[in-house]
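All protein chains of the complex are present and in place, except for one that has been dropped.
Naming follows writing order (A, B and C), and every chain is counted from residue 1.
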Amino acid sequence: MAGHEHNEHSIGFYVVILFALLALTGLTVGAALVNLHAWNPVVALAIASIKAMLVVLFFMHVKGASEKMTKVVIFSGIFFLLLLLGLTMADYGTRLWT
Amino acid sequence: MHTNAATTEHNPALRHHFADMTQQKNSASLGMWLFLVTEIMFFGGMFCAYLIYRLAYFNDFGAASTSLSLKLGTINTIVLLLSSLTVVLAVNAAQRGKQKLLFFYLIATIVLGCTFLGIKAVEYHDKFVEHHVPGPDFHFVAEHPEGHSEQAPVNQQHAQMFFSLYFVMTGMHAIHMIIGVGLFSGLAYQAWKGRYDRNYNTPVENAGLYWHFVDVVWIYLFPLLYLISRHH
Amino acid sequence: MAGNVDALYIFLLLICGLMTVLVSTAVIVFAVKYRKRLGHRAHQIEGSLGLEITWSVIPLFAFFTFFAWGAVIYFQERTPPRDSMEVYTVAKQWMWKFEHPEGAREINALHVPTNRNVKVIMTSQDVIHSFFVPAFRIKQDVLPGRYTIAWFRATKPGTYHLFCAEYCGTQHSGMTGDVVVMEPAQYEAWLAGGSTGAPLPVTGQGLFNQLGCSTCHQIDGRGRGPSLAGVFGNKVSLEDGRSVTADENYVRESIISPGTKIVVGYKPIMPTFQGLISDDQLNALVAYVKSISQQQPGQPAGSEATAGTQTKSQQVH
Partner (left out) sequence: MASVTTIPEQENYLTNGYGIKSWLLTTDHKRIAMLYLASITFFFFIGGIFALLVRLELLTPEGDFLQADTYNKAFTMHGMIMVFFFLIPVVPAVLGNFLVPIMIGAKDLAFPRINLLSWYLYMIGGVLITHCMLTGGVDTGWTFYTPYSTAFTNTKIIEAGLAAFVAGFSSIFTGLNFIVTIHRMRAPGMTWGRLPLFIWSNYATSLVMILGTPVIAITIILVAAERLFHLGIFDPRLGGDPLLFQHLFWFYSHPAVYIMILPSMGVISELITAFSRKRIFGYRFVAFSSIGIAIIGFLVWAHHMFVSGMSLYAALIFSFLTYLVGIPSAIKVFNWTATMYKGSISYTTPMLYAMGFIGLFLIGGLTGLFLACLGVDVHVTDTYFVVAHFHYVMVGSVLMAYLGGMHFWWPKISGRMYPEGWGRLAALLVFVGFNLTFFPQFVLGYLGMPRRYWQYKAEFQVLNIFSTAGATILGVGYVLPLIYFMWSMRYGKPATDNPWSAAGLEWMTSSPPPTFNFDETPVVDFEAYDYEHIKEAEVPVAH
């Protein structure tokens, strides 16, 4: 049970995370300017996901301090989002099949 | 699931129907996370629409996207990431009972949030001037980089679809930012009055979660709206 | 088709009816047999894994049967045979407009011969409607901005209800009509006596020249655009590496928003005709593009006789 054991991260730690996020922002802008063909969107989304993960894990304290339930909640959120996207694409992705 | 009812001494912030502060805090935190899940699904509807039209109108979306200002978009991303830092530092300060510091970080967050909104307003204004706002006046001409003479004439409707989604998605995001700034103003006021201390700071933590979530949404919006088709 | 659907329906009725009877009988029998009486106490039972599995797995198999049978019929309903006679339909608030390949037009009535596969190519000018002929057990929504397709084969002469089944505004319930099924000979007579417009592909050919399509799309392929002969019904390779089958919707999209799918090897220079041509004209163009495909050498022999795409030189049999 998550009690009052707070996240004893130091300010320095958070600043490091911030710099990582800024670096990734630079990276994603840079990657967008290079033609990677079909990989451009993949790279962009991968970097975005890494950034999102950093925020969720460290700024939102999901890593370490928070209990299992939080993780279950987050995963179910992502799962149902993917369900919405995935099954809708089951229609749009197969419209041209004959 | 309170097992040790009498461990914490009575806190004035403890509400009558909870057994102890731990139970109260855990409930609030779970509630906040569940709320964020509803937010995921809320934005999910828009991401779904985006995904479908992005794939259907691939080239026109690319062309339309290049008219957004990469500079302002990047600056705004940086502003938002900075604000996430100030938020996490605010939470940290609250947990350590540093009330002055807490107040400072809350104000800093508000300032950064307002900066973001200000820049967004400038961008909206530019779009308005360029007739990129969906409606009868909508008109979009792609800027052809040299060497690409025979580009597809951009389908006006498809470009308009891009901007429809752009305005809806960033608009919803901006509304969330405005709500966030409102929340943080409330927190700042309470913090000024010294309501949060080492033992009771759940509102700061939860508002922080909300702010980070809005940040995460932007982390996805930025590449999806600004960065598609920047290469030539 | 009606027979197939009815058979499946009766099958479902039997199985589900049986389940209903079984379970309700059990409920009633238990209720009577174990009613509260003096000195009688309930007998506690925890549950039974075996039973749980039984009554999950057996229905599951029943369900798979339902699914598979239903899917087969649906597949048939959704794939019109190649040799169908083709009727173009435009739905709008609150009427149905039909256009026969021979050029006959009618409103709120559709005349068809018996024992012919009829393919209805539909689009809407405004909101969503739905083409519903209960007697043929078919239904298909009619959407603005694209084609949807239904087909049927009528066997008995007679007049059948045509309903609009998707709510479309005030007079939704008034958007009805008749499907008149006639013996082929009578149908011929009806065609001959009815209003005579030019056959659809001919109208389309006129438009093709008039709108300037022919300047880019020359039959020999020497124009700035691809030759359209032989396009319809075949695979088209696109610039982005995909390939699609050129059906009615593809041709329609090529005219309305040409930039969306670019044929490999060509520049995206075709202008959009959106807003410049009506749905009727679009139908005619599509019919024309089809007709020049089906005349290509190398097509299966049967396609010569494809009724829906004949040019005026061919006679209806």
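Things worth noting here:
Rule of thumb we're sticking to: a residue touches a chain if its C-beta (ideal position, glycine included) is under 8 Å from a C-beta of that chain, and two chains touch if they have at least 3 such contacts.
Fair warning: this is a prediction, and the values are worked out from it, not measured in the lab.
For the chain that is not shown, the touched chains among those present are A, B, C, taking the whole complex.
One of C:117, C:205, C:257 or C:281 touches the chain omitted from the figure, and that residue is C:257.
Looking at C:16, C:107 or C:219, the residue that reaches the missing chain in the full complex is C:16. Contact with the chain not shown here comes from a single listed residue; of B:13, B:49 or B:111, that residue is B:49.
Annotation: of C:141, C:188 or C:280, C:141 touches the absent chain (contact as defined above).
Touch with the hidden chain on the side of subunit A covers residues 69, 76-77, 80, 83-84, 87-88, 90-95, 97. Where subunit B meets the missing chain, the touching residues are 1-3, 15-19, 23, 26-27, 30-31, 34-35, 37-46, 48-49, 52-53, 57, 134-136, 155, 157-158, 160-161, 164-165, 167-168, 172.
Interface with the hidden chain, as seen from subunit C, comprises residues 4-5, 8-9, 12, 16, 19-20, 23-24, 26-28, 30-31, 34-37, 40-48, 51-52, 55-56, 59-60, 63-64, 66-67, 69-75, 77-78, 93, 126-128, 130, 132, 134-135, 137-141, 143-146, 148, 161, 163-174, 257.
Here is the rule we go by: only the chains that are shown with their structure count from here on.
Computed centre separation for the pair subunit A/subunit B is 14 angstrom, with centres defined by C-alpha atoms. Residue positions of subunit A touching 2 or more other chains: none. Within subunit C, no positions touching two or more other chains are listed. Partner subunit A is touched in their complex by these residues of subunit B: 1, 22, 25-26, 29-30, 33-34, 36-37, 40-41, 44-45, 47-48, 51-52, 55-56, 70, 74, 77-78, 81-82, 84-85, 87-89, 92, 95-96, 199, 208-209, 212-213, 215-216, 219-220, 222-224, 227-232.
Interface of subunit B with subunit C (complex): residues 56-60, 150-155, 157-158.
On the subunit C side of its complex with subunit B, the touching residues are 240, 257, 259-260, 262, 267-269, 271-272, 274.
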